[in-house]
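A quick write-up on the structure given underneath.
For this depiction, one protein chain was excluded, whereas all remaining protein chains were kept in their positions.
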Amino acid sequence: MCRDKEWVQKSLVTGRVAGQERLTGDVYRIRIQGDFLEDFSREVKPGQFVNVYMKDRSTLLPRPVSICRIQSGQLELVYRVVGKGTREMAGYHRGDAIRLSSPLGNGFDLSCCQSGSALLVGGGVGIPPLLQLAGELNNRGIRSMAVLGFQREPFLIQEMEKICDKVLVATEDGSFGFAGNVVQLIEKEGQEKGLAADQVFSCGPKPMLKALADLCRERELPLQVSLEERMGCGYGACVGCAVDIKQDGKIQRKAVCKDGPVFLAEEVFWHAE
Amino acid sequence: MCRDKEWVQKSLVTGRVAGQERLTGDVYRIRIQGDFLEDFSREVKPGQFVNVYMKDRSTLLPRPVSICRIQSGQLELVYRVVGKGTREMAGYHRGDAIRLSSPLGNGFDLSCCQSGSALLVGGGVGIPPLLQLAGELNNRGIRSMAVLGFQREPFLIQEMEKICDKVLVATEDGSFGFAGNVVQLIEKEGQEKGLAADQVFSCGPKPMLKALADLCRERELPLQVSLEERMGCGYGACVGCAVDIKQDGKIQRKAVCKDGPVFLAEEVFWHAE
Amino acid sequence: MQNKRKEPDLTVDLAGIWLKNPITTASGTFSPRDSGQFYDLNQLGAMITKGIAPEPWEGNPSPRIAETYGGMLNAVGLQNPGVEAYIREELPYLEQFSPPVIANVVGRTVEDYCRVAEALSDTSVAMLEVNISCPNVKAGGIGFGTDPAMAALVTREVKRISKKPVLIKLSPNVTDITEIARAVESEGADGISLINTLLGMSIDARRAKILLANGTGGLSGPAIKPVALRMVYQVCRAVQIPVLGLGGIRTGEDAAEFLMAGASAVSVGTAALFNPLAPIEILQELKEFMMEMGYRTIAEMRQAFQEGQGK
Partner (left out) sequence: MQNKRKEPDLTVDLAGIWLKNPITTASGTFSPRDSGQFYDLNQLGAMITKGIAPEPWEGNPSPRIAETYGGMLNAVGLQNPGVEAYIREELPYLEQFSPPVIANVVGRTVEDYCRVAEALSDTSVAMLEVNISCPNVKAGGIGFGTDPAMAALVTREVKRISKKPVLIKLSPNVTDITEIARAVESEGADGISLINTLLGMSIDARRAKILLANGTGGLSGPAIKPVALRMVYQVCRAVQIPVLGLGGIRTGEDAAEFLMAGASAVSVGTAALFNPLAPIEILQELKEFMMEMGYRTIAEMRQAFQEGQGK
């Protein structure tokens, strides 16, 4: 709709739920079908997200969810149930309608990665966008290793293993893989085997990103992080999703939804929580 | 739930849609199943209604709908789509949940009708409660005749014909039966064949009820009318549904949901619209 | 935290009255005989009854109710049978139940309020809740609650005559709610209730008409919760007397938010209209919420909020 003018590029679309499965605990994967996916897959960049609009009309604001991958004509989102909106999504069944936006935001910047290898660091529901990223890096002939952290039960491991050279897993409680967090795991791995990566990409909870940013600064590794913030519109209209970004020696308030969600870690002003 | 105290008699229940059909135009019949119907059918009186609670959480208030009949373990409601709530109901499918209250309000007073015959006058979606009433009169051995008015296409005629001795139909546009309104039809019928009824019961749009009230007063026929008003709670808590009732020489504001919806026509203070 | 699964202590003190839990019924949305058909009234913290005037009021003509997005408008116009009928017919019925009765009082003049307060002084009523959202007919119909001086005057006069503790129920349709709150505190109010409804209007576009017969009406329900919560928070920090918080409470967590903001107890209004079981469901949810979070008392929960906030 409304693609008549050159600058009118985005739209809202209604997809159909092709399937839904629980990956573990309260984490679900929903698969969505629709004609629009042809356009989406042509344009989408790893790290972009879609707005999911709810049916419960008391909850008006969109829920931003990262694109996990688009495969076999299906858009896959992986999400954790944390509140009203995600609870609603978890109730969708095959055939139900789901209202979405076009892919939004700027994804990971891959222009820096023409060759060499990449380290992908994900925590919990920060992992989904890394799957799409791993696929894209693979397409470009860039080798990648993933370090994935979970509270307890892991998910998306097999999918990542299919694409990445190596996948390391950490769980907080040690129930699976390394007992601890991803940053500890990376440090341990680095000491034992050395860490060779030309670029680090990460998505996950803020404390994890912050610790990773410290580590990467020390090691002089370039790091891109995908941030989260509460949103009003998700497309750049309200400036509701501000993060503090250091650029040109000044701190500037940027919009996660439009200027991000991916930022250079060295430019992020990490507030003490 | 909460039937532990003697005075705790009412509840909210969740039924299942057993089926839904369009009767004509924008008039639908929904059939509802549920264990609670055993209680309902024991207690229900013709002319009572249920509150239907919506799923769209932006529309909070209950929709009052008359009980059309309870038969073969199913509660039947017949309603016209006029706005958000009834549009939602029309979208329910077999198996969907529907949230309802216990039967509410006072039904028609049948204590006056120990024998003899009754005239039932209904207009549009005022007809549904008359079906249940006709059945109850029938059970009590009281003969009834129905005069039913519609804008265009009639509905519930066959059901009424099965129970009533005679059913006369009027449509505004003359597309079916008598061309005109029910009051005109009653007058015509009365002139031709005489109108013998010990009691008149009616439900329908206010102008119809008012005209009928005038007619019945002239003919000295006792008339009970079922009224409508916008409701807050539907169970007597908010006094939102006031009608003016003349009692003991004074005009009193009564609650349609609790003191009605059925009132004696001679006691209703008919405001000029 | 330990004691995670132990039932919390829900008792609260509201201006000197002990309530077994903080859930009360908002005035005008509760009818003992009718609400009591859905749940056992003994479960309530307190029963707040509809606004009572010295004489019967017939209220406004219908339509009195309009649904709005996430809320409703009402223009019932404080229909009530008058204080004599209340004492004769309502109170004896209420006395069957254990929760204290808080009588909501309305008036068109200061004398009106005083007459009701006087008449209720020797009854079983535990407390008065004086609704000052009513228009003052002697001041050209300006609401008592929109002017600090008038609010103070009503408070002073009612306090003088009443043998019962007095809550003053504030109107939210003001520029500075803390100014009104301080005015009634300084005249001796034992506590403050807030909020009453926001003034609103509904138009039926298809009929090209104002929907309510009265023109405007009072907006209530979940839609107004953020305004109510803000005002409760502000007033709790502006005065020393206890606050009864209400406005849009629909869930146990909603109730917890008002209690965290500083309310001593809460009322459930519109939610009880669209769900007759709301008061007891909210009570149950509040209990479960406190158990899940490990709060043993309401005070402890409020404390956690104050410490988290640094205020």
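Labels A, B and C are assigned to the chains in the order they are written; within every chain, residues are numbered from 1.
Here is the rule we use: a residue touches a chain if its C-beta (ideal position, glycine included) is under 8 Å from a C-beta of that chain, and two chains touch if they have at least 3 such contacts.
All values derive from a computational prediction rather than experimental measurement.
Note that of C:91, C:210, C:238 or C:291, the residue touching the chain absent from this view is C:210.
Checked against the full complex, the one of A:15, A:34, A:47 or A:62 touching the unshown chain is A:62.
Within the whole complex, the absent chain has one touching residue among A:44, A:182, A:223 or A:241, and that is A:241.
From the options C:70, C:165 or C:279, the residue with contact to the chain not on display is C:70. For chain C, the residues touching the absent chain in the complete assembly are 66, 68-71, 73, 146, 173-176, 198-203, 205-210, 216-217, 219, 222-227, 229-230, 233, 248, 250, 253, 256-257, 260-261, 289, 293, 301, 304-305, 308-309. Taking the whole complex into account, chain A touches the unshown chain at residues 1-2, 4-5, 7-12, 53, 57-62, 101, 229-233, 235-244, 251-253, 258, 271.
Here is the rule we go by: only the chains that are shown with their structure count from here on.
Of all chains shown, the one whose average CA position lies nearest the global CA mean is C.
This structure's chain pair with the greatest number of C-beta contacts is B-C. With centres set at the average Cα position, the gap from chain A to chain B is 56 Å. Separation between the centroids of chain A and chain C, computed from CA atoms only, is 46 Å. Of all residues in chain C, those touching 2 or more other chains are 70, 222, listed in ascending order. In chain A, the positions touching at least two other chains are 58.
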